[in-house]
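Moving on to subunit A:
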Amino acid sequence: GCGKTKNNKAEVETAKVTAEAENKTEDEKEPAPSKEMTEVGTPRNETLIVECQSPTDTPGQFNSYMQGTTMGFGIHQLMSAMMWEIDTVKGEQFGEVADGMPESNADFTEHIVKIRKGIKWSDGEDLTADDVVFTFNMIMSNTGISQNAYYNQIFKSVGKVDDYTVKIVTKEAFPRLAQRFGVTIWGNDLRIVPEHIYSKQQDVTQFKDSKPVVAGPYTVKAYDELGKWVLYERREDWKASTVGVVTGKEPKAKYVWFRNLGDDTSRQMSLINNEVDILCEVTPEMLEVMTAQNPNIACWYKNFPYATSDDPCSKGLLFSMGKGAPYDNKDFRWGIALAMNFDEISQNIFDGVGRASPFPIITNTSAAQELYVKPILSWLEAFQLDLGDGTSVKPFDSGYAERIAGVLRNKGYDIPTDQNTLIDMFGVGCWKYDPQAAEKLLTKAGLEKKSDGWYFNGKPFTFNMTYLADSEAQAGRGTQAAYDQLTKFGFKINLVSESSATWDTNGATGQFDIAGYWPTGFITKDIYSQINGWDADLIVPIGERGSGQSGRWKNAKATEIIHELAKLSPDDPKAYELGIEFFKNSIEELPFIGFHSGVKFVPTNSTYWNNYPCADNPYNGPWWWWSCFKYITTEISPVQ
Partner candidate 1 sequence: MESVKKFWRNTNLSLKAGLLLTAIFIIIGFVVYFLPHTNPFTFNSYPGKLKPSSEHLLGTTSMGQDVLWLLIEAIHNSLMIGLIVATIGTVAGVFIGLLAGFSGGFLDRVLTVVTDTFIVIPSLPILILMTSFMKGSSTVFIMALVLAMFAWAWPSRQIRSMALSMRERDFIHTAWFSGEGTIQVVVTEILPYAFTWSLSNFMNATLVAIASESSLAVLGLSPGNLISLGNMIQWARDRNAIFTKQWFWIGSPIITTAVMFIGLFLLITGYNDYLSRKRGR
Partner candidate 2 sequence: MIKIDHLSTSYSTISGPVHVINDVDFEIYDNEIFGIAGESGCGKTTLLKALYDIIEFPMVVDSGKLILSGEKYGKTFSYETGQIRKTWWNNISYVPQAAQSVLNPIVPLKNQFLDSIPKEDKRYKTKEQTLKRVADYLEELSLSPDLLNAYPFQLSGGMRQRVIIALATFMSPNVVLADEPTTALDVVVQRGILMMLMRLQKQLKNTMVIVSHDMGVHYQVTDRMGIMYSGSLVELGKTEDIFEKPIHPYTKMLVGALPRVGDKSPKTGIPGRPPALTNPPAGCRFAPRCQRATEECRKSVPKLQEVEPGRFAACHLINKNGC
Partner candidate 3 sequence: MSEKLLEIKNVSKSFHIGGMLSKKKLVAVDDVNIDIDDVRPVILSIVGESGCGKSTLCKMILRLHDLDQGDILLSGRSYKDRKGYDAFQFRLDVQPIFQNPYESFSMRKTVDTYLFNTALRLKIAKNYKEAGELIDDTLKSVGLSLEVVKGKYPTQFSGGELQRVSIARALITRPKLIIADEPVAAIDASMKMNIVNLFKELKDKYKVSFIYVTHDLSTAYYVSDYIATLYRGCLIEYGPAKEIMDNPAHPYTELLMNAIPRVGEKWDQELVMPDTEDKEYAITYCKFAPRCPYATEECRKSKPDMKTFDDGRKVLCFYPLNSKA
């Protein structure tokens, strides 16, 4: 898929590979049959088929302010009007409905937001400041909307200055208006609704909006009452849609068909049989099979490591520190970290694919690595742990990239030798595998090793390791691999897989010991919104549901930094300093053991459509399930 369009930035080497691939595709390419129809009766070559990982529970419900509406089934990818969107490549926000970023006063309490001109709702009405003001006030005056209380706590008033200017007054200093109410990752819960429709509803929380009037480039043409699919049709007046106004480009596909394809077996068979163009996420095993069977299937990279390692969700082990000893002891956590051989874990998860992420809390996306990891590399290398017996150890291991590259070369993969490429692929390093040091640290934390295993407080020490049964293979496999490592090390562990419903409760109430989970993500330079959940003030006792961190990391310094950051503008250089401070502190404390940055194998099929974003043409990220997908639709083009 990626090989179709040349990208100027592409390096010579990669270009060669692409050219080869192109030739190959040319040979085997059959003309896309034009008469073919999809199962929903649209011409196949005019329909872009996108997979959605789970069916929607609320078919026909397109009002995002109604309880439980499934946003990811195309609503925010194609229809929602966001105030600010994100350029995932640059990690920068830009205005979608808003015309540019908000202008705030000095103490960040008054914000002027300009509205783009020229955007029309799909029924022809103009989108103006009235709609924006209406949306804010609708949320604030309607207790049935889940954001209601929060908005009332933040905003004093939202009012119209003129048809294309809105003035927002916050109760306290609020420097991150765009970050909080615009898209940074995935989407945002502020979606502007048409006043002329919603103001007529008696109770907007009960309004299904099954024929939505939208500002995005697509409208709903049909949907499955059982929630298995939704068919979207490009607006005739797409030029007046958000995407049309922002980019001026036409989304190429007349129809976009979001459909659920069930389990992994069906998903890969469907992609191989060209019954779908884009899959959400697969495992490397699946990718291997699919690329082998259908040459049109590709992933972010044409070759190893295939997957993008820039998904903002970090995968690793979270401790339930509210449970008390030994989980609240950093020596224990460090002991666990050093007891595991990351090389093996890495291979067991996705065969070594992925950028090692030594940082706790944020994940090691390439941007993060450049922005935060590399600058403190020397600090990292010098960082020492006191083992409690007078000795100490430097836990950082910078040899990981070289080692894993060697292992993979042995397996027959073609791995570049260039140091920088390797570091981009595998990260700057990981935590050492040092069982002796681990033992000492654990002993320091009060554990005791006897002939038949570990003891704590005189009792045999066992704990649970929890992972989610039904989602995120990377986290699940990571936990299984960690379980394997820690068992080898000598721990007695229960491996527990929980359904997401169970985890939602157990995780939030702290009822776990160690869990494979992804507490936060990273994509922007400003890390405030990623770390503010680690505020110790938000901690509630075990068994209760807090609004913040489920790990219950009670750390004064981290809390202090978070509080200070809240008052600073994201652009303030001081904010960056504080960020670095925060990371150093969290490395010392290690509330979370990071494994990899988010690795996503997101395959595409270029039988009917091509020019998907990919490593050679990274005009956007491969996150079809984010709201930025609407900007990708303008680039994906039909195969002639």
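As a working rule, a contact is a pair of C-beta atoms (placed from the backbone, for glycine too) under 8 Å apart; a residue touches a chain by one contact, two chains touch by 3 or more; residues count from 1.
Selection rule: all candidates are chains of the complex that A comes from, given by their letters.
These figures come from a predicted structure and were not determined experimentally.
> For subunit A in this complex, identify the touching candidate from 1, 2 or 3.
1
> Over in the complex, which subunit A residues touch candidate 1? Could you list them?
264-265, 268, 283, 285-286, 288-289, 344, 347-348, 464, 466-467, 469-470, 473, 480-481, 483-484, 487-488, 493-499, 501-502, 506, 511
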